[in-house]
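Worksheet: one structure, shown below.
Coming up: chain A.
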Amino acid sequence: MERRSFLLASAASALVATLGGPARAQTDRAAQERQMNETVDTTKFKKAGPYTVGVSAGYLSNSWVVFCLQHIKYEASRHKEIQNVLVTDAAFNPTKQVADIEDLVSKNVSLILYWPVDEKAIQPALEKAVQRGIPTINTGGGFTYGPGTVSNAFIDQWLLGEMVAKHLAADMGGKGKIFAMLPIAGTTAAVDQLAALKTVLKDHPQMELLTAEHGDWNRAKAKQITENLLQRYPRIDGVFSPAGQMSIGVAEAFEEAGRLKQVIMSPGDEYNGWLKWVQKHRQGGAVTFPTRAGQEALKLGLEVLAGKPVKRGIRIPSEYIAPKDVDKYVEPNRPDDWWASTLPDEWKPS
Partner candidate 1 sequence: MEAELNQPLLEARGLGKSFGGTVALDGVDFAAFAGEVHAIAGANGAGKSTLMNIIGGVFPPSAGTLHLAGAPALFDSPRAARAAGVSVVYQELAVLPLLTVAENVHLGRSGGFSRRRLVAETEALCREWGLPLDPRAVAGELSIAGQQLIEIARALAGTTRVLVLDEPTSVLSLGERDRLFAIIAELKRRGLLVLYVTHRLEEIFAIGDRVTVLRNGRKVATLDVSATSQAELVRLMIGHDVRERFDLPPVPSAPRRIEIEGETPRGKVRLTLNSGEIVGLAGLVGSGRTRLARAIAAVDREWPMTVRIDGKPLRLRSTGDAIRHGIVYLTEDRKRDGLFRPLSIVVNASAASLGRFSRWGLLAPKPEREATEAVLRRLRLVARSLHAPVSELSGGNQQKVLFGRALLCAPRLLVCDEPTRGVDVGAKDEIYEILMDLAADGVAILLVSSETKELLALSHRLLVMRDGRIVREIVGRTDEHAVLMAATGAA
Partner candidate 2 sequence: MRRTLSAAAIWLVLLALLAAAALLSPGFLDPAYLVNIVRQAAPVGIAAVGVTLVMILGGVDLSVGAIISFAAVLCAVQMEGRVENIPFALATTLAASVAIGLFNGIVIAFNRVSPFILTLGTALAVYGLTQVYSGGTARGVVAPGFREFFNFRLGDLVPVLALTFVALAILAEAALRTTRYGRSLYLVGSNRAAAALAGLPIARLTIATYAISGLLAGVGGIALLARSGVSSTFAGRGFEFDALAAVVLGGTTFEGGRGNVAGTVAGVLVLFVAFNMVNMLGLDYNSQLIVKGVIIIAASAAYTRLNRDPG
């Protein structure tokens, strides 16, 4: 029932969406591995403080992104040489993000951290910034390789998908019928997660993938799709759903159909609403999608400004949280739309 624009909006809203680029097959993974290990010569970006950090947000109306930004601000507070953090918000409008980046360049910021509405759309603007000697760091989303991006602090969707799939297979004892609930069709997240799932399933011939659906990071949509799937398939034994926000919708549909007991949910992420569900039902667990990506991005940027050589991309590793360990992470008095994080309390969003 959601409008497509909303789908895209929420698509972008999960940080993963940030890489809207063409689908990359697994064979590209070797190339990506090579690219991210390249060393970047940063001498031309070297400059003395004080620094002004520019953040070009493709969107801010999303909880993951808000936490990510808080991580950036927290890290900035720990460096005296950082005088100011300027944040622009394109509110899902790539044309505005291009303008935002141009405005940040006009303001002559020292460094630009960004997460795009649409990666390709802002490449020209980013390239101009780089030409003007302003380093750019892609923050959070998938790995970007191009002249507009000096370095990446990113989370690997393929590895995440693989971890989720392996835990699901283990929980199901290696057999049964499942479906996959994925983000927006065509995004790196959707493509890499599905590819990883299929790779894992090769080792488990008794597991059958019924269908892969796209719930677009939208809890309501995931719920509605699942309601229809429950009509279509009389037997579903497991669900592959790496995004906790959608997992809640899926689980609710099963629960309302009285079929929750028959199904095994895969790990989601550390989305608080999902963690609450895990705590209550003691199953599923989580594979994290760390919001501290923002903090890592700023650290990386400071190294660039110092003229130190850096790698083209650093990977922020996902971790598995078992259902029994979830109590350490869940914050029952916090909203569903919240992320388990390592932020000090005073830096958490109010």
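Following the convention adopted for this analysis, a residue touches a chain if its C-beta (ideal position, glycine included) is under 8 Å from a C-beta of that chain, and two chains touch if they have at least 3 such contacts; residues count from 1.
How were these picked? Simply put, all candidates are chains of the complex that A comes from, given by their letters.
Predicted, not measured: the structure shown is a model, and the values here were computed from it.
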Looking at 1 or 2, only one should touch chain A in the complex. Which number is that? 2
Any idea which chain A residues touch candidate 2 in the complex? 1-7, 9-10, 13, 60-63, 65-66, 214, 218-220, 223-225, 227-228, 231-232, 245, 248-249, 252, 256, 273, 332-338, 349-350
